[in-house]
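Only one protein chain is missing from this complex, and each of the others stays in its spot.
We call the chains A, B and C, going by the order they appear; numbering starts again at 1 in every chain.
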Amino acid sequence: MRLIFLGDIVGRAGREAVQRHVPVWRESLKLDLVVVNGENASHGYGLSPGIADDLFRAGVDVITLGNHAWDRRDMIGHIERTPRIIRPLNYPPNTPGQGSHIVSLADGRRALVVNVMGRLFMDAMDDPFRTVGDLLSRHRLGMTIQAAVIDFHGEATSEKIAFGNVMDGRVSLVVGTHTHVPTADCRILPKGTAYQTDAGMCGDYDSVIGMGKDASISRFIRKMPGERPQPAEGEATVCGVMVQTDDATGLAQKMAPIRVGGLLSAQWPDF
Amino acid sequence: MRLIFLGDIVGRAGREAVQRHVPVWRESLKLDLVVVNGENASHGYGLSPGIADDLFRAGVDVITLGNHAWDRRDMIGHIERTPRIIRPLNYPPNTPGQGSHIVSLADGRRALVVNVMGRLFMDAMDDPFRTVGDLLSRHRLGMTIQAAVIDFHGEATSEKIAFGNVMDGRVSLVVGTHTHVPTADCRILPKGTAYQTDAGMCGDYDSVIGMGKDASISRFIRKMPGERPQPAEGEATVCGVMVQTDDATGLAQKMAPIRVGGLLSAQWPDF
Amino acid sequence: MRLIFLGDIVGRAGREAVQRHVPVWRESLKLDLVVVNGENASHGYGLSPGIADDLFRAGVDVITLGNHAWDRRDMIGHIERTPRIIRPLNYPPNTPGQGSHIVSLADGRRALVVNVMGRLFMDAMDDPFRTVGDLLSRHRLGMTIQAAVIDFHGEATSEKIAFGNVMDGRVSLVVGTHTHVPTADCRILPKGTAYQTDAGMCGDYDSVIGMGKDASISRFIRKMPGERPQPAEGEATVCGVMVQTDDATGLAQKMAPIRVGGLLSAQWPDF
Partner (left out) sequence: MRLIFLGDIVGRAGREAVQRHVPVWRESLKLDLVVVNGENASHGYGLSPGIADDLFRAGVDVITLGNHAWDRRDMIGHIERTPRIIRPLNYPPNTPGQGSHIVSLADGRRALVVNVMGRLFMDAMDDPFRTVGDLLSRHRLGMTIQAAVIDFHGEATSEKIAFGNVMDGRVSLVVGTHTHVPTADCRILPKGTAYQTDAGMCGDYDSVIGMGKDASISRFIRKMPGERPQPAEGEATVCGVMVQTDDATGLAQKMAPIRVGGLLSAQWPDF
């Protein structure tokens, strides 16, 4: 299976770039699956139903979220009606929506997509290791599902890397989100799971993690609330990873970072 | 001026790789200045006087530290006698050692090297923005100093990026350390300062941020102290950045990531 | 000098109780000085100019604040015009308002009041120990000022107690605020400074730190934003401390907790 995962889409700049590229890339990269993190798509804070629809129309299969899942209150009802939008799995029981979704491809293959949140330097959710372990015990990679993708939304590199290694050999891809900066550690772990600590955001990098520089800097220097930062509006870099998996095992055969447009150095898969 | 900065050296694997490469690279890359972060060089916890000497003998000019600065108690006296080892500038007044050092090249040019610590998700040090601002006001980039390099030792991408942008145009390079994962956002900011959110560690990446996987993972899953993690001993990836500056302005002309050896994709400067 | 300090006033319940009691107590307790923390007086979030005026009219001399200082934006201008409202001293330079105020009594005696914020489990402000130390070095207790009161707005008991002991013998009173629960450790430290880890709030204790129970509990259990908690509206307990100082030394002679009304056990000074 050939799939891409794109990191946190921030505001209009990020959305427009993703919506422009995904339809083209589905063809040119022969993609079976497109997953994006949408937690900052709506002006930097949450995801709106309309923006989700736009992303699906552009060819996105599944949208993941994170700590900004509920910034837009209309997502609480919308996520119940839209199983292709998932929120972190390790919210408490009875949280609206689901933390995973199975995509059924036209050819019958199935891909599990999971969103889960870290706890180091973040809010105390349920244990991501145990919660995801329980979920995976209900699926057989290479049998009931042909691929499994986990978006680990977390702050600390140690926790993300520990999680990736715990999942190594059990899923196709573990990719981090939330820091809004792509890491350069893309690789296939020893037992076959593709891994990158952070996908990076899809947004304007002439910013502070996608938001206007002045308002963001002011918070660090002045320690006062000030203006609520707004998304930067320059050209976005679309950041993520591409993975090709073996349907028989569900493990990764090839992995490469993607970085297109904007200010970061370009990266494009060669497979 | 041509300089490299290498991120947190972790244990023997990291040390040996750095000591092997630096003498060669000083020649092949025509380097004027070599700075490394050594806070994890001694078995992952701190820096020892002997290890510092080894690094200096290999051609390192300045060693920076971080939150692990005092893990080895013998560093408290040693740093007072060794101005080329610097600890974060924003420790309180009267902390042993200095937070910056000026390297005088054989040809008379001078380079300021600064180490400073972030505060988001870290201990509450003095304000890094103000502390570094005060220091820089005593130097004239392109006049009294030809280059200025800042190692911002921090956890949060937002704080590091905000800091980089505040320093843009005032120093040659702002590079992050502490997360032990290289970021892929290397670039020259609008006013001429080279920037990368994290240099990445110099250590074995088949690990959790340089330390043995089992002991590190156990802490996340079992929530008990367990074994103290030891550095992983496989081949290190040496990670950092190279920058070429204009002596007349002190600003960056070229910048590139460095990643050599081990498990990460290779990167080598083309200038 | 005879003084009382009352802890964080929360919403209408807290305000009305304070405004009803203070005029009476100024007489009955022969008070020279009344200081209150007002950071939650405006519906739980910040202080408004009108509420501040009401408190001053009731006989309050100085209002301190805390991490909620700027919840009401109109306080930014108002604090500049109203030196009797103070915000934590350890905000960065150029923050609106002041972190201390000297009250001149009718009889010529002077009392310094200081507000400062802790850093453990809170935002990284300037060092409270050093900042207050610098301020105190400009005054002579028992000479240029007859009393000095410090409201240490902090979360962690260890930091508050450490601060109290560092200030022991240098000020009349160190009293904590912010946790909204009175502590039972009121005492005069060895060198003469009156100390209590937290004054407790002035608000309805049938609540979660002054705010409605359902909305507050929901945040812990559901981990979703939900309703913004509103102040509880039952009868407030007015909480604080009373201190009698020796004008010649500025140190404490007597100290007692105050708890009046509402659900907590009553405490009233016997001096």
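Just so we're on the same page, a contact is a pair of C-beta atoms (placed from the backbone, for glycine too) under 8 Å apart; a residue touches a chain by one contact, two chains touch by 3 or more.
Note that the coordinates shown come from a computational prediction; the quantities given were computed from them, not determined experimentally.
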| item | value |
| --- | --- |
| Chain not shown, its touching partners among those shown | A, B, C |
| Contact with the hidden chain (one of C:G11, C:P182, C:P231 or C:G261) | C:P182 |
| Residues of chain C in contact with the chain not shown | 121, 127, 129-130, 155-159, 161-163, 165-166, 179-187, 190, 197-198, 200, 205-209, 213, 216-217, 220-221, 257, 259, 263-265, 267 |
| Those residues of chain B which, in the complete complex, touch the missing chain | 70-71, 73, 76, 91-92, 94-95, 123, 125, 221-225 |
| Absent-chain interface as seen on chain A, which is shown | 92-93, 119-120, 124-127, 130 |
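Methods note: only the chains that are shown with their structure count from here on.
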| item | value |
| --- | --- |
| Classification of the chain A:chain C interface as same or different, half of numbers criterion | same |
| Rounded Å distance, chain A centre to chain B centre (Cα mean) | 30 |
| Centroid distance [mean C-alpha coordinates] between chain C and chain A, Å | 45 |
| Overlap residues in chain B, where contacts from two or more other chains coincide | 127, 130 |
